[in-house]
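Only a single protein chain was left out; the remaining protein chains are all shown in position.
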Amino acid sequence: MTIDASTDAPPILEIDGVTKTFRARVGLRQVKISAVDNVSLTVQAGSTLGIVGESGCGKSTLARVIVGLHKADGGSVRLAGTGFNGGKRSREIVEHTQMVFQDPYSALNPRASVGESIGFPLRVQHVPKEEIATRVAKVLEDVGMHPNYSTHYPHQLSGGQRQRVNIARALVLRPKLVVLDEAVSALDKSIQAQIVNLLLDLQTAYQLTYVFISHDLNVVEYMSDKVAVMYLGQVVELCDAAALYESPLHPYTQMLLTSIPTLDPTQRAAQETPDNAEIPSPLNPPSGCRFRTRCPFAMDICAEQAPTMITARPDHGVSCHLFDPDHGDPARISTEGTR
Amino acid sequence: MIQLTTRRFAMAVLILFGVSVVIFLLMNVLPGDPVAALLGPDASNADRLALRHNLGLDKPLPIQYVDWLGRTLTGNLGYSPYRRAEVLSLLSQAWGNTAVLAGFSAAFGLILGVALGFWAGVRRGKIADKVISTVGMAGLSVPSFFVAIILLTFFAAKWRWLPAGGTAVSGGFGQGGITEFVRHLIMPVVAGSLVTLAITARVTRASIVETYQADFVETLRAKGLTGTQILRHVFKNALSPVLTTSGLQIGYLLGGSVLIETIFQWPGIGLLLYNAIEARDLIVVEGSTLVIAGTFVIINLLVDLLQAVIDPRQRHALA
Partner (left out) sequence: MTEGATLTAAELRERWYQNEISVPPISYWSVVRRRFVHNKLGVVALAVLILIVAAAVFAPWLSPYDPLIGKPADRLENIFSFSSGHPLGTDEQGRDMLTRVLYGGRLSLLAGFVPTLVAGVIGTIIGTWAGLVRGAVGAILMRAMDMLYAFPAILLAIAVGASLGPGLTNTIIAVSIVFIPPVSRIAESETRKIVTAEYVEAARLSGASRIRILRTQLLPNVLNEIIVYSSGLVGVAMIIAASLSFLGLGSRPPTPEWGYMLESLQGDIYVVPAVVAIPGLFIFLTSVTFNTASDALREAMDTRLS
């Protein structure tokens, strides 16, 4: 389901060490929320990077940093080689990166017709009026809706139709990179399938690169080439989609995937979280490895030192001390891996 | 829950302070020079200055406010030269009467309003609903003083069934007892509570209709509950917006007391306020406005807390 288009051009998207912290007030105190911590990812043209994790893991924040709706506090975001960190959007940036939002209803201006919403980016970018109508009609067709819908209003459409309109709006400027933040999560299952397939068709037709964010593992596997697993603002595992499902390495990924209780005693230990496991919050993440409070394999070093991303297998990175050649579990470390 | 109560209480206190500031500004900044009013145009300058100093009018405004606030909080609301009485005593006498009238009006308007709105909501679309909705719309558009005049004309003047004004309660249920009391009460209550009745009926109806469409009603039906039992559940759930509006309605009644009490010569705070305005007795105007507004704030506080008790969802919304 992907187009292999590796060239020597700079990667469509490259984020390096991105960190984002929010300040908020709880009662009378100022608190800091570590939403995204030191995330580095590279996406090649034409591919799909899936980002998966539970709610609160920072994936939506990361999405917004990528498209520049939030300014990163640390690290850099490079779109086709050009750095961008919020601020004023040049035409190139607008035409390079777009986003499809989660809630199909609140992503559309209730006072604007479908045509006005989709045409808005064109008007902002000073596309001539005559061209706008044609382009809007064309993109509506591409997402599977009749152009007559452009005079309709969001409240007259179904959830699936509204999401198509959102996609149309994201595509009308013919971007190269589209970030999809839980783009199908708010839809019924059957509609989800239709929209997912639509997205895949459009990827081919428009030659798009996707960053697909979701908490739904099945959809992510279906859509993605590579997958990054996030926990509490950090990437804990990064590999091909197939590898993630066949041989997950990070204990958190394993926990996500193996939700069915098993009778095998050797497996059972792996599934039990320690009795004193607290679900940590981004306000006060655990020291060292952020997952250690829920990890059945936590070691002493996990509390002292934060793990770094280790290439445990070819094209398969894990951020876990278990795979560290120095103090990891020898059974897990394979000789194919390198530091 | 305790946290919520403390919070709302603190807010109410703050609002009361704000209310006092507003009243102080209205009464002391805008109207003309009280010294001129008291001394007349022939007073000498020295007299004027002396009186200004005596009344504390030469101090800066915030200090005047603090002084005034201090006096008010210790119960000294001033002395009315026109009525030759302490304002506090005038107010406490009047407050009881207003409480009685407003209380009965509220009870009448709210209870009958809920009943009618309930009936209309349950019989949605049918004749009963249409009649009640139309009459309701008329009811809330009619000015209370107009209704009052009409009632007076027919029931008091023309047919002489009911007394033209006053209460029968001076010094307890003296002459005529309960019957007299009720006879004097009927017209002011009807005139004053008409809008409350209409609005409460509307809100109740809308709430019932909305609740009926909620998913849980389907569940109840599926479980096999009868119409009457479902009705009871619907009623309980639909009550929340009605409670909210009842607080506002009591405020409306308190404000409207100025009109109703004046027309029916009911010796409450409304009448006190009206007479004070006519006579330019600013001290009494101040005191009565303060009491009425303060009562409204406290009632809203109670309604909010009651809401939180009844509807657990509100506890989070309000906190």
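For reference, chains read A and B in written order, and residue numbers begin at 1 within each chain.
Convention: contacts are C-beta pairs under 8 Å (C-beta built on N, C-alpha and C of every residue); 3 or more make two chains touch, one makes a residue touch a chain.
Just so it is clear, the structure is predicted and the values come from calculations on it, not from any experiment.
Asker: Can you work out which residue in B:G113, B:P188 or B:G251 touches the chain that's missing from view?
Answerer: B:G251
Asker: Specify the residue from the set A:L108, A:L187, A:L256 or A:C289 that touches the hidden chain.
Answerer: Hidden-chain contact among the options goes to A:L108.
Asker: Specify the residue from the set A:T151, A:S247, A:N284 or A:T308 that touches the hidden chain.
Answerer: Within the whole complex, the residue contacting the unshown chain is A:T151.
Asker: By the contact criterion defined above, which parts of chain A meet the unshown chain? Give residue numbers in ascending order.
Answerer: Missing-chain contacts on chain A: residues 64, 67-69, 89-91, 93-94, 97-99, 101-103, 106-113, 117, 120-121, 124-125, 141, 144-146, 148-153, 155-156, 166, 169, 173, 190, 193-194, 197-198, 200-201.
Asker: For chain B, which positions touch the chain that isn't shown here?
Answerer: Chain B touches the missing chain through residues 15, 18-19, 21-23, 26-27, 30-31, 137-138, 140-146, 149-150, 152-153, 157-158, 251-252, 254-256, 258-259, 262, 273-274, 277-278, 285, 289, 292-293, 296-297, 300.
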